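Since the structure comes first, as structure tokens, the remarks are kept for the end.
Heads up, one of the protein chains got dropped from this complex, but the rest are sitting where they should.
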Amino acid sequence: MYLTRSSISLDALLAEVSSPECGGTCVFLGTVRDGPEEHGVTAIEYSAYEEMVEGELGRIVAEVGERWAGARVALRHRLGLIPVGEASIAIVTAAPHRAQAFEACRYVIEEVKRRVPVWKKELRADGTEVWVDPSGRPTTRPAHV
Amino acid sequence: MYLTRSSISLDALLAEVSSPECGGTCVFLGTVRDGPEEHGVTAIEYSAYEEMVEGELGRIVAEVGERWAGARVALRHRLGLIPVGEASIAIVTAAPHRAQAFEACRYVIEEVKRRVPVWKKELRADGTEVWVDPSGRPTTRPAHV
Amino acid sequence: MAPQTPSGTIRVRFFARYAELVGRAEAAVAVPLPATVGDVVRRVRDQLPGAHDIPERPLTAVNLRHVKLDASVRDGDEVALLPPIAGG
Partner (left out) sequence: MAPQTPSGTIRVRFFARYAELVGRAEAAVAVPLPATVGDVVRRVRDQLPGAHDIPERPLTAVNLRHVKLDASVRDGDEVALLPPIAGG
């Protein structure tokens, strides 16, 4: 079960991958942002094709095991309403050496962004709601091909 | 103060870099390892040229700020006797976007390994103590040039 | 007499903005077989109110895996129309 509707516990994920043979651990946390590129975002509503997310994340985790021998992975993706500053995703990779841990962690987040069917709608301080497209730009109108 | 002789609190470091403008956070944890390349390591004794460590880490942190605009860094290096499985170093970087966070985190650990005067002595289950050289191989004899 | 064309029923699922456009999360769509995912998308866009604003070539999945539009579908398959992915 990679999906949750609660706050993500990083400590629990770290414990999942901990091993005396792993000297390097890398973490990626994606958090809801309200920066200059946003426009008064107060929270993001995350939704997903949940059954497919579980399958796709399982395949990504298996790929890490094939590409980086000895690497261990734990991750959670949060759904529902997530306030600014809280994590929507946490990925933890541990490996005998640091290069493997970094590469595996980066691989997981890049594949998540590419393949895992999750969507987000920005809730803004002015009351508007906007679907976010992968480049980070909002799409208020249908994107005709 | 980047050096500590106590367990490193990852939560405290995460809080140091947390910002609504940062959507990506990357963590590296280096932990004491007892893997197949080691020989029954029970702990590692870390020592340092402490005044120089503080200066060198401060310079590395400043370099991150110059190379990745908007990136934030927090880190601790632990000294003293550290048991297998516990962290000797924790680095947290946060940035508006994930690529910056990953690159900054990797930069810090690589520079630490290259420039920061810290040494470690492996304590083994058989009672022997061995200085570790940077390639990870023990040096029991002086390394004549 | 020509043999009757076999027909399949596809469960089509909509997510995020596409679900808002059609005002529903799923639909049962009948297609003559053999058929591709592209055929299913065309039926959906032609027949379902609001669905014409879904792109002609959306991301699609069959039975929980990403596929291209030329992938074939069988009776009982689940086809999902996926807006641009924005997770993580």
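Quick notes on this one:
Here the chain labels run A, B and C in written order, and each chain numbers its own residues starting at 1.
Definition applied: contacts are C-beta pairs under 8 Å (C-beta built on N, C-alpha and C of every residue); 3 or more make two chains touch, one makes a residue touch a chain.
These numbers come from a predicted model, not from an experiment.
When the full complex is examined, the chain removed from view is found to touch B.
Of the candidate positions B:Gly40, B:Gly55 or B:Pro83, contact with the hidden chain is made by B:Gly55. Only one of B:Ile8, B:Val41, B:Ile89 or B:Cys105 touches the absent chain when the whole complex is considered: B:Ile89.
What subunit B contributes to its contact with the hidden chain is residues 30, 46-49, 51-53, 55-56, 77, 88-89, 109, 112-121, 131-134, 139, 142-145.
We take it that only the chains that are shown with their structure count from here on.
The chain with its Cα centroid farthest from the Cα centroid of subunit C is B. Our note on geometry: subunit A versus subunit C, Cα centroid distance of 27 Å, whole angstroms.
Subunit B and subunit C have centres, each the mean of its CA atoms, that are 51 Å apart. Between the CA-based centres of subunit A and subunit B the separation comes to 25 Å, rounded to the whole angstrom. Multi-chain contact residues of subunit A (touching two or more other chains) are listed as 30, 109. The residues of subunit C never reach two or more other chains; the list is empty.
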